[in-house]
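Every protein chain but one is kept in place in this view of the complex.
Let's turn to subunit A:
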Amino acid sequence: MKIDHSLPLEYSTEENRLKILGFWIFLGAEIMLFATLFAGYFTLANRTGNGPTGAEIFEITPVLIETFLLLASSFTIGLGIHAMRLGNKKAMLTFFAVTLILGLGFLGVEIYDFVVYVHEGAAIQTSAFTSMLLTTLGTHGAHVTVGFFWGLFIILQVRKRGLTPETANKSFIFSLYWHFLDVVWIFIFSFIYMKGMM
């Protein structure tokens, strides 16, 4: 394997560069996936049938907590990658761990939110609006869940194998994924929650 030392570790081999480009293209596909969900949401948002409307079920507090947790985790993973570039394995692992804990907190609040919705009569079968809302949120939540385990595996690998071109590459790609989920959340926050509460 040829290693190019003039580049950051995660870009240093040909294989690593391929993986990063491939992942960006994958994110392009993910954008289309969420764009489709949003298009569906905008179409069905007012089609509430006999069920509640968004304004009736949305609560600002849990949503703000979720937003805060996820934005903070995006920041900490940025710090983690920064530490990785400096070769500081310990700081990197700490920041990654904090990121995952924040992610877990986000998931906890989101699950709590779902339970409340169902109690208020907004289950996934209630109306086109609730089906679409819970599917969109659920898809994002499922991504965060997968991300949690993926991140966990990466922490274990970096701990055991150290910072190699391979592990650095995985960590960097994971950080792209995590930032992406944050961006999607910002759209959910603005166009589902804020718009729905107005």
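Basically, a residue touches a chain if its C-beta (ideal position, glycine included) is under 8 Å from a C-beta of that chain, and two chains touch if they have at least 3 such contacts; residues count from 1.
As a convention for this text, contacts and distances are computed from a predicted model.
Asker: UniProt names the one chain left off this complex as which of "Acetolactate synthase", "Cobalt ECF transporter T component CbiQ", "Quinol oxidase subunit 1" or "Molybdopterin dehydrogenase"?
Answerer: Per the UniProt record, the undisplayed chain of the complex is "Quinol oxidase subunit 1".
Asker: Considering the complete complex, identify which of A:132, A:158 or A:192 is in touch with the unshown chain.
Answerer: Here the residue in touch with the unshown chain is A:132.
Asker: By the contact definition given up top, give the residues of subunit A that touch the hidden chain.
Answerer: 1, 17-19, 21-22, 25-26, 28-30, 32-33, 36-37, 39-40, 43-44, 47-51, 124-132, 135, 149-150, 153-154, 156-157, 170
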